[in-house]
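First up is the structure itself, then whatever we jot down about it.
A single protein chain has been removed from this complex, and every other one stays in its place.
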Amino acid sequence: MKITEVALVVKGTVFGKKSSRIGKILPPEEANKGDLTFLYDPGQNTNADIVITTARVKGKSGVVVQDPKRAMYRLLKHLTNTRIKPGISLRSLIGKGVVLPRQCRIEPFAIIGNNVKIGKGTCIGSHCYIDAGVVIGRGCRIHTHSTILSSTKIGDYVEIHANTVIGEQGFGFIRSKGYKRIKHIGGVIINDLVEIGANVTIDRGTIGDTVIGKGTKIDNLVQIAHNVKIGRDCILMGQVGIAGSTKIGDNVMLCGQVGVSDHLQIGDNVVVYAKSAVLKSVPSNKEYSGIPAREHRTVLRAIARLYKNAD
Amino acid sequence: MKITEVALVVKGTVFGKKSSRIGKILPPEEANKGDLTFLYDPGQNTNADIVITTARVKGKSGVVVQDPKRAMYRLLKHLTNTRIKPGISLRSLIGKGVVLPRQCRIEPFAIIGNNVKIGKGTCIGSHCYIDAGVVIGRGCRIHTHSTILSSTKIGDYVEIHANTVIGEQGFGFIRSKGYKRIKHIGGVIINDLVEIGANVTIDRGTIGDTVIGKGTKIDNLVQIAHNVKIGRDCILMGQVGIAGSTKIGDNVMLCGQVGVSDHLQIGDNVVVYAKSAVLKSVPSNKEYSGIPAREHRTVLRAIARLYKNAD
Partner (left out) sequence: MKITEVALVVKGTVFGKKSSRIGKILPPEEANKGDLTFLYDPGQNTNADIVITTARVKGKSGVVVQDPKRAMYRLLKHLTNTRIKPGISLRSLIGKGVVLPRQCRIEPFAIIGNNVKIGKGTCIGSHCYIDAGVVIGRGCRIHTHSTILSSTKIGDYVEIHANTVIGEQGFGFIRSKGYKRIKHIGGVIINDLVEIGANVTIDRGTIGDTVIGKGTKIDNLVQIAHNVKIGRDCILMGQVGIAGSTKIGDNVMLCGQVGVSDHLQIGDNVVVYAKSAVLKSVPSNKEYSGIPAREHRTVLRAIARLYKNAD
């Protein structure tokens, strides 16, 4: 690939040697002569001599763009083949009454239960278990070893990474000579454009559904309990846990290892910083941290006071 | 289903229109006309016109019961078919010397190692790996993609959810030109009526066993290290982690994301609140929180002091 082609893809302006061929694409500190890198700051140090950044860099070639992160998004998308090769593996097991358009891909050792409906262009990875009656929309990618249990409805263009479990019984019991599990009959609704990481668990509702709103992105090893409702365009980072029946607004960001207690209401546009525990409902448009979580600036002040003269 | 039938199942007294047919069963805030819901407080707002609650509600029909949660348990149990359809899938692999009663179910792509013993009415889900010599009791449900490694003994009526791993090598090393794993030869004992969530990990003992006591319930993404002993009727919520050789009494509740350090003794009837880290042994019958964990009321007092005048 030449710089001129890269410039077309990232919608920027070439500078330096236009005909340079790019070698590897690497982070600034790992790149060498001939490699291409992205510099959020054009003054940043790198051995790469081809850079995509916000201004011309002396002695280097590259592409000037407004937003190098967006340029990276465009270039990597261009370089990635996301088309699936349709086909139903003879080593998969397909139940009765399954709706399966020709453009789908079902990989070996996958099991598709009775009456499952799968949309056009969807790929079910190897070793997946799709339970009877599950509905999966168009253009979805369900990666290897995932388990999608009954009463789950998945929208369009949803991506679910490996080893994730959706729709297991929630953790609700009554006490009666020991604990007895309340049988969960609710479902899980995963709306369009949701992405879910690897080794995630999302439980079905007791009655009523667990819901993940459109465009929400969930990282690896996250736990979402029964009847949780998550709004649109939220970000749940690695190892977050949300307890039963909690409602989370739109555009909420829960940073790594955050926990949210059960039956709470979290407003829109809330940010909760890493490792915090939200134990009370919180209104919209604010930032929280701490255990138990409070407004972030309050926590910063209390911590400053705690450590005053302590170092 | 009619209200009169529901009343029989939940053992309550009908009020209002006895012949009403119930629509969906939904939470109070999601239910509509014709639906049935459960109200812990009979004054709670809902559009459902069929309610199961502790007193008659004007303008609605329903069933009066002493304990609506228990009524929910009874009704959902009644509505759920928990019987398995026995049969050994031709796509499973069964080793030599396996004890496998006719009433069992082995799903496709499951592997049952040599000399495994499985009790009556047990179901091994698709893609499970049951290692040589494992013993599993009667009426168990081992869900899809679970891994049960050798030296594991599972009692009766145990349920293990998807993608859970039981019996891997524990995290014990000696230092000798880098770390070298100590080979673990102990086992895992899962007693009767234990339930274990999805994506859980329970390691085998180094020497001696890791033990989960009768009736204990474990939520998703929990880590239980080698040689941990957990008593009866404990509740371990999502993402709890327990380090090696710790002993936990009976009726202990560890809330979400709690961590317990290694080689500790936790008494009976202890409650540890969410996100706490227990770094010292604690006696019975008390509540703990904080990092490091202390008595809960002490922590509340210290936090109140820390935040005094800080908001």
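Couple of notes before you dig in:
In this document, chain identifiers A and B correspond to the written order of the chains, with residue numbering beginning at 1 in each.
The rule is simple: a residue touches a chain if its C-beta (ideal position, glycine included) is under 8 Å from a C-beta of that chain, and two chains touch if they have at least 3 such contacts.
The structure displayed is predicted, hence computed values, not measured ones.
Of the listed positions A:H143, A:K183 or A:K247, the one in contact with the omitted chain in the full complex is A:H143. Across A:G16, A:G34, A:G178 or A:G238, the single residue that touches the chain missing here is A:G238. For chain B, the residues touching the absent chain in the complete assembly are 93, 109, 111, 127, 129, 145, 147, 149, 163, 165, 168-169, 171, 173-174, 176, 178-185, 199-201, 203, 205-208, 221, 223, 225, 227, 239, 241, 243, 245, 257, 259, 261, 277, 279, 291-292, 294-295, 298, 301-302, 305-306. Hidden from this view is one chain, which touches chain A at 25-27, 30, 37-38, 69-70, 72-73, 76-77, 79-80, 82, 91, 107-109, 125-127, 143-145, 159, 161-163, 193, 195, 197-199, 214-215, 217, 219-221, 232-233, 235, 237-239, 256-257, 274-275, 290-291, 303, 306-307, 310-311.
What we mean here is this: only the chains that are shown with their structure count from here on.
Taking each chain's centre as the mean of its C-alpha atoms, chain A lies 26 Å from chain B.
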